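Structure incoming, see below.
For this view, one protein chain was removed and the others were kept in their places.
Showing subunit A:
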Amino acid sequence: MTDAPAPAPATATDTAARPADGLLARARRSPVLWAVAALAVLLLFNLVANPGFFALRFQDGHLFGNLVNVVKNVAPVLLIAVGMTLVIATRGIDLSVGAVLAISGSVAFTIVEGADDPSSGSTAALAIGVALAAGLVLGAWNGFLVSVVGIQPIIATLVLMTAGRGIAMLITDGNIVTAENPVFDWLGGGYVAGIPVQIVITGLVLLVVGVLTRRTALGVLIEAVGVNPAAARLAGVRARSITFTVYVFVAFTAAVAGLMVTANVSAADANRAGLFIELDAILAVVIGGTSLAGGRYSLTGTVVGALILQTLTTTVLTMGLPDEYIRLFKAVVIIMVFLLQAPRVRAALRRRRRPGPGSSTAPDGDAAAASGSVPPDPVRPASPVPAPGTGTVPGRTAEQEVLR
């Protein structure tokens, strides 16, 4: 990870709105930096270990190659991660996306299988329409629990995470539903202008979300809700509607991803479709530098985070290792990225780079961790962020306070 400054220009793009204070300094502060560095190291490793990794072919008007596969396979996770970024920015989390994905796929394929004419376009349209509507309803349910009833997001969505797979199995009657339909075949393996459909869909959603949240005030409002819901409400932000909307949106992305995943294999497996995809999506968001404590978020970071996870998987597979090792490698990379992103480690690194008045007074991470008794850190949150809700915000746990 010594080539950190190299990918710096790439990270600066998403913080363009901030006042200019030196591209390099800004990039160094950006939490996306380490994610980009990790991705660069991974790609570099591939360049050395298996040079064929970067080969791209243009065949029958379609693009082929390992890199295309990475981007194509990452599409469902990335799509959900985009929605998850917004949810996490409001200091929420959605554990139910895997279940929503399974329900969406099950609904769609059950409709296609049961239709009079399974291969017609109208059947596919109906199936897709009902599946997306189911996603919206489930999202509205989560949003209702979180924003109206006021249940903590992690437990509110745990309800649907637990019950959702049961519902999906209820829909498919416990079977794996298979069906053939040209529209779903196209969704699973089709191309638009030589690019896989799933990449196009994900790219479009990413573009729309990016424009909507970064070119309008919506992104700032979402961050305001994440920093302090009560203060945001007092400032005239409709915190409740925004919270509700992000949960509906993430469920919608999960429903679309459900259609993709089921179309990929032409089968809806209520038990296994999208298993652990919520964890991958959350990891992608967090690796991308968005804090689970809410507030500032980075869509660029989420894209990089999702690409890291998928590149890792593809790397392990192309090296001929059994896929059991994916988790181990994932864990190692994740732990390294997290360690580098940790506030204490970052502070220590900064101190080493420019010793002087700018350095924080926090003790070195290891020393404080080892000593353990009465560390000064829980008292610290008063200093860096003076105003927004130190201590009295309901539902904000103590360690989140520390993180701010």
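Simple rule for what comes next: contacts are C-beta pairs under 8 Å (C-beta built on N, C-alpha and C of every residue); 3 or more make two chains touch, one makes a residue touch a chain; residues count from 1.
The rule is simple: contacts and distances are computed from a predicted model.
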Hidden chain of the complex, named as in its UniProt record, picked from "Succinate dehydrogenase iron-sulfur subunit", "Simple sugar transport system permease protein", "ATP synthase gamma chain" or "Metallophosphoesterase": "Simple sugar transport system permease protein"
Contact residue for the chain not shown (choose from A:Ala40, A:Met169 or A:Leu317): A:Met169
Option from A:His62, A:Arg214, A:Arg240 or A:Arg296 whose C-beta touches the chain left out: A:Arg240
Touch criterion as defined above, residue of A:Val192, A:Leu328 or A:Leu349 at the omitted chain: A:Leu328
Interface residues of subunit A (partner: the chain not displayed): 90-93, 145-156, 158-167, 169-170, 174, 225, 229, 239-240, 243, 279, 282-283, 286, 291-293, 322, 324-332, 334-335, 338-339, 342-345, 365-366, 368-375, 377-379, 381, 391, 394-403
